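All protein chains of the complex are present and in place, except for one that has been dropped.
Take a look at chain A:
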Amino acid sequence: MKFLRDLMDKQRPLFEKGGKLESLYYAFEAGETFLFSPKHTTGIKGAQVKDAIDLKRMMITVVVAMIPALLFGIYNTGHQHFLAVGEAAGLWDNFGDKLLIGLQLVLPIIIVSYAAGGLVEAAFAVIRKHPINEGFLVTGMLIPLVVPATTPLWQVALATVFAVVIAKEVFGGTGMNILNVAMTARAFLYFAYPAQISGDLVWTYLGEKTAVDGFSGATALAVAYNAGVDGVPVTEALASHNTAIGSDLFSFSNMFMGWIPGSIGETSTLMALIGAVILIATGVASWKIIVSGFAGAYAMGLVMNLLAVNEYMAMPPQYHWVMGGLAFGIVFMATDPVSASQTETGKWIYGLMIGMLTVIIRVTNPAYPEGIMLAVLFMNVFAPLIDYYVVKANKTRRLQRATV
């Protein structure tokens, strides 16, 4: 490592004040601090020792927590392709081919997302003269996981640039943003290019091949919604769906495992839960938000059961947990500490509301089959309000103490 360090020390004067490349200092600094933790020491007064954690480590923990969902998503992308064209229906048949197709589709999306966002980050850092934010490590991975594998790459790039600039940098960078950056990217795609991110045709990659007769690319949420409209019990509709490519595609256990069509990383509830375990064990994400998020969805599902105006409302509430992106959204999106509620009491309310809103949007709104995206963004906006009242309660306690 000595040689790398020497290289850095040699280049350093170029970027420091008075050097030729002074304007690119923060780009250099980002690379240097990535390779080597800086040699800064603590100040004369105040804490003389510091905790070993830093933001880089915290962010990379989230990225690691997403890896199970990513790997599963890559394989599932290939698996869904083969299911749709009627080949290699067994889960582990043609393992290599499925993996290869998945990689071919998913890797470019990840590369484009990181490249586009990274360039914007670097440009802002250089122009605004601030260090490059580590937050993008997470955003760059989240965006690919919440789009279908068939998304055009230019759309991924555009959405990433839009989200990083509008949702984050205009507010001042990581830590200052109001909305979750990755969710903003997805919402941008959803409203700007709905044809490529909604409907029945985008979730499964077909390529040159044609799907088997009777194939439907609908997601479980769409099936459930239509069941509600048609007056068929949802569980029956799910069970009988897509028998052309095999039975029980939308069985509870299959949806829990995630062998279903959907956005790349969101299909598997199991993988989201593994991520949740990592995030909670490392203390990076708030377990309060995750628990209350799932609880809120379940509770709202029960309330819908009581109303039961149509069959969708009568669906057993636990199905909400495994359909669509609820689990992924709650675990990775809702827990973003910057856009979530920042008080401990607020986190309970925030998570609960996300879960409940998701189910309400799913069941009652015909335009948006998936509710988690809008629920998270909506609650991002309301999180400061929740916090306002929690903080106010703290102030009131202090004030009452003084007047008693």
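The rule is short, and it goes like this: a residue touches a chain if its C-beta (ideal position, glycine included) is under 8 Å from a C-beta of that chain, and two chains touch if they have at least 3 such contacts; residues count from 1.
Rule of thumb we're sticking to: contacts and distances are computed from a predicted model.
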What protein name does the UniProt record of the undisplayed chain give, "Na(+)-translocating NADH-quinone reductase subunit A", "Nitrogenase iron-molybdenum cofactor biosynthesis protein NifE", "Peptide ABC transporter permease" or "Carbon monoxide dehydrogenase"?
"Na(+)-translocating NADH-quinone reductase subunit A"
Given A:Thr235, A:Thr343 or A:Thr358, the correct residue touching the omitted chain is A:Thr343
Full-complex contact with the absent chain, from A:Met58, A:Leu71, A:Val126 or A:Val303:
A:Met58
Cross-chain touch to the chain not pictured, restricted to A:Gly172, A:Pro194, A:Gly207 or A:Gly231, is A:Gly172
Positions on chain A where the hidden chain makes contact:
1, 4-5, 33-58, 60-61, 64, 131, 133-135, 172-176, 281-284, 286, 337-338, 340, 342-344, 347, 391, 394-395, 397-399, 401-402
